[in-house]
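Reviewing the structure listed below.
Excluded from the complex is one protein chain; the other protein chains are retained at their positions.
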Amino acid sequence: MSVKSTAAKPRTPRTGTGTRGGAKRRGGTGEPELVQLLTPEGERVQHSEYSIDLSPDELRGLYRDMVLTRRFDAEATSLQRQGELGLWASLLGQEAAQIGSGRATRPDDYVFPTYREHGVAWCRGVDPANLLGMFRGVNHGGWDPNENNFHLYTIVIGSQTLHATGYAMGAAMDGTDSAVIAYFGDGASSQGDVAEAFTFAAVYNAPVVFFCQNNQWAISEPTEKQTRVPIYQRSAGFGFPGVRVDGNDVLAVLAVTKAALEHARSGQGPMLVEAFTYRMGAHTTSDDPTRYRLDEEREQWERKDPILRLRTYLEKEGLADEAYLAGIEAESEALGKRVREAVRTMPDPDTMAIFENVYADGHALVDEERAQFAEYLATFEEGH
Amino acid sequence: MSVKSTAAKPRTPRTGTGTRGGAKRRGGTGEPELVQLLTPEGERVQHSEYSIDLSPDELRGLYRDMVLTRRFDAEATSLQRQGELGLWASLLGQEAAQIGSGRATRPDDYVFPTYREHGVAWCRGVDPANLLGMFRGVNHGGWDPNENNFHLYTIVIGSQTLHATGYAMGAAMDGTDSAVIAYFGDGASSQGDVAEAFTFAAVYNAPVVFFCQNNQWAISEPTEKQTRVPIYQRSAGFGFPGVRVDGNDVLAVLAVTKAALEHARSGQGPMLVEAFTYRMGAHTTSDDPTRYRLDEEREQWERKDPILRLRTYLEKEGLADEAYLAGIEAESEALGKRVREAVRTMPDPDTMAIFENVYADGHALVDEERAQFAEYLATFEEGH
Amino acid sequence: MATTTMTIAKALNEALRKSLETDAKVVLMGEDIGKLGGVFRITDGLQKDFGENRVIDTPLAESGIVGTAIGLALRGYRPVVEIQFDGFVFPAYDQIVTQLAKMHARALGKIKLPVVIRIPYAGGIGAVEHHSESPEVLFAHIPGLKVVSPSNPQDAYWMLQQAIDCDDPVIFFEPKRRYWDKGEVDPTAIPAPLHTAHTVLDGTDVTLAAYGPMVKVCLEAAAAAAEEGRSLEVVDLRSLSPVDFDTLQASVQKTGRLVTVHEAPVFLGMGAEIAARITERCFYHLQAPVLRVGGFHAPYPPARLEEEYLPGLDRVLDAVDRALAY
Partner (left out) sequence: MATTTMTIAKALNEALRKSLETDAKVVLMGEDIGKLGGVFRITDGLQKDFGENRVIDTPLAESGIVGTAIGLALRGYRPVVEIQFDGFVFPAYDQIVTQLAKMHARALGKIKLPVVIRIPYAGGIGAVEHHSESPEVLFAHIPGLKVVSPSNPQDAYWMLQQAIDCDDPVIFFEPKRRYWDKGEVDPTAIPAPLHTAHTVLDGTDVTLAAYGPMVKVCLEAAAAAAEEGRSLEVVDLRSLSPVDFDTLQASVQKTGRLVTVHEAPVFLGMGAEIAARITERCFYHLQAPVLRVGGFHAPYPPARLEEEYLPGLDRVLDAVDRALAY
């Protein structure tokens, strides 16, 4: 895989007009500042600053990642409907943004996700079944973040951008050239913590990429409720560049994120990437988007589907024949099945786990309460 | 007084390069983007976007405001040394930033200060002696904010920018054309609250001017510890214009702030003004700046003194003769004396004031504690 | 509206509607409270009927919401803020503690801040992390704030209106797992003062003091105890700042025993203050120490453990047994 970019050099970010309406929302492909390498129709196009050159295997790999991620996501949604999960936050529609950026990271890079980065987790090598624990309610995450340099899901909006910044400061102090990527949403861009993360990252020149998936919605609120100019413009006033990429174009996302990570690891400090995409499903399985948005908006975005366009391209280029596609299909089904089984057999936590891991070095009150509760529970066993 | 500006029209803010070093710190007059109408040498200069045309009386008024404010400030500093005040936060050096902006406001506008806006308070008609209550420790502020539309001093850095934004939202909802101005410092620009205020102000198009006095220091930290690009560039990424003005040039500050307030009240939403100035004294009387900054920096800024340059101009134009200046001097002394006496006779609060104004509608626990404490105190009176 | 059976959710919605109707200065603010009607639908239909200036969808920033609500209050408005879930109030904590709670005193009374902050709180709905917290102590400890929590539709309807009418900041905790519990609401009743406790069940042996979601648990415990011939009195505190200690004291002077019940951790929970103060007030009446049932000193657990974590009927009755064993 080779990714070339001029973005690693200091350059003038393309900031907005500073007044309302500087860019049209949901402009999609029409917007000049959107980096795109693969059109919704599956045409490869060139971009003046970002280019990418992938082998057929690499291209097929991205396709496979997206298909499997979508399949996993669908399985989780249906597991929620079946009552196996309490909740699910679907990434449907955001596969390119997640696979493109996830595949841009190196193993030694560190990833700070929100609660929706199932595709990124996949790229990092986290077992998808592990992601379901918190949605089933058996834990709050619980995978080992250091196993794949993939932090736990963070639910409090924006918090993780500061953790990522601090981690990046540490990586730089350690003299490594590892970079960090922090995911957040369009809604999250309003949180003070995100602004503070921008400030710290800029002041300390921390090697962190802020990756905003602008999926146009924060639950029921459209992006206009968070900002009146495009989000990628936010960073310039903090002293680092921002770029908007077509978030449904896996090639562009890969190229741009790779460049941003290079920018960071080469000592040039933070960068903001706004992946312009769309949340095709509900916010979570608890949500009812019919209350606040029109079907036609979704339909418009369906035409920009990230998987379809890569498939069109692969087929056109003769890189994917029916056998290949059938193979991926079979793999998808197997994944779905494996996840389904894994979830169904996921054991409930032991009651006394309530008292575990509250502290690393112990705490007298926890010990006391644990003992009292055990005693109390024992009264039932004795048939009290 | 007439102030003309092209800034009231939507325009492209001059944003930075987005990379470190986009502008030199402490550049002072050398920086192209600094709006200036009166040079440190007292020369009137023109600016392409901002102009101002003041009568002799208006010009003398600004001079008088600055001199009296500085005199008041010096008196407060010496009152602190004499033990009459517990603390004082001097505005020395920031007179132009405060008088220029304060005089730009209309009576129906509303002002949200930090803890250093003594000059703005003066312009709003707040009795200077009233400002000293909190520094003497007899109250936490205590003037009636609605008397002069001048809110209480806010100590928690950045908080008031949100109050200002909410107030401005309300003013707009009420259908008035009043505007709001929120003061904050270079250090404050790092607080999440300030970023959230920018977001709310932009999204609701609130008529609020964010007025940042960049006095180069947040206690011991230079501005580089807060940002790597000029602060006025911060707003563009939130969707509204920012401008940097020579904060030691009272004419430029007046012109720019007036324009910004017009921008706000005419329905164009918020604007950011960065007044580039210098904190000539210590952070507060508790601070020791010799630990962290060089005398020569201060000396450089002394040459840009806001009062001196206006005086030079007035004298050159024949607007201030010795008699006039002596008059101001006498007025200053009288003010100092009045303030000194007012502070010395400021009564200590009654002990039971502890329990007053905790709630507007009463609270049983406060009532109980008040009664118990009164009973306890009575035991001493009875010679218990 | 005549006396009607409705859920707590509906009662809150009706209370907001009534307030919006009767006072043009009332505005609602929060995330997703407009078209969506809030994630719990408490504001359902209100933006449609009162417009976007009265029911304001805000940016996703809680400090910003509370901070601008303060500004609106300074301008004469009466903002009613919705925090989406208990666990998301903390970004606003600074504004609440250092500004909202203190500004009236700071201004020597010259400013009033009639701001209500509605917080769906506590557990029992099988949610993911941060959606089941009980942070009431973190507000009740702060001078300048008032804190209340209804446990039934009638109180929900009236207490919310009273909170909005109050000239002080009120933190209004809504027991989210009871949102769909039904009860009678009489819109013509003359409501009790906001900060009074209610004895919701008379009894003689032990007093149970609870509020919000735990009132129901205590009533169930009392019913179970009654079958065993024990007479429990249940006091619904309703207000956590101030607490109506007079009502509680009267009850404990009668029963001689007190068990407090809440979901929040016991350590420094409301039960601590109640135990300390009631012990002081009823030192010679108490037959047993005040016993406290509540959450453990551990983060709220994953949903599959919340049944075990949450105080239920059995744990309440266990404490009753222990109190009676003295």
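Order of writing sets the chain letters: A, B and C. Residues in each chain are counted from 1.
Here, contacts are C-beta pairs under 8 Å (C-beta built on N, C-alpha and C of every residue); 3 or more make two chains touch, one makes a residue touch a chain.
Please read all numbers here as calculations on a predicted model, not as lab measurements.
Just so you know, the chain we are not showing touches A, B, C across the whole complex. Considering A:42, A:61, A:170 or A:222, the position touching the chain not shown turns out to be A:170 (whole complex).
Checked against the full complex, the candidates A:140, A:279, A:311 or A:370 give a single residue touching the omitted chain, namely A:140.
Only one residue in the set A:88, A:122 or A:200 touches the chain that does not appear here, and it is A:200. Listed residues C:109, C:126, C:187 or C:299: the one in touch with the omitted chain is C:299.
For the chain left out of this panel, the touching residue among B:180, B:218, B:250 or B:271 is B:218.
For chain A, the residues in touch with the chain missing from this view are 139-146, 151-152, 154, 156, 159, 161-171, 173-174, 192-193, 196-197, 199-200, 203, 356-361, 363-366.
Think of the hidden chain as still there; on chain B it touches residues 86-87, 115, 133-140, 155-157, 187-188, 190-193, 218-221, 225-226, 286-288, 291-292, 348-349, 351, 353-355, 358, 363, 365-366, 369, 373, 376, 379-380. Taking the whole complex into account, chain C touches the unshown chain at residues 63, 87, 90-91, 93-94, 97-98, 101-102, 105-106, 129-130, 137-138, 140-141, 143-144, 241, 264-265, 267-273, 275-277, 279-280, 283, 288-292, 296-299, 326.
We take it that only the chains that are shown with their structure count from here on.
One inter-chain figure worth recording: chain A and chain C are separated by 36 Å, centre to centre, where each centre is the mean of the chain's CA atoms. Centroids built from CA atoms put chain C at 41 Å from chain B.
In terms of their C-alpha centroids, the spacing between chain A and chain B amounts to 43 Å.
Counting partner chains per residue, chain A has residues 190-193, 225-226 touching two or more of them. Shared contact sites, meaning residues of chain C that touch two or more other chains, fall at 58-59, 61, 63-64.
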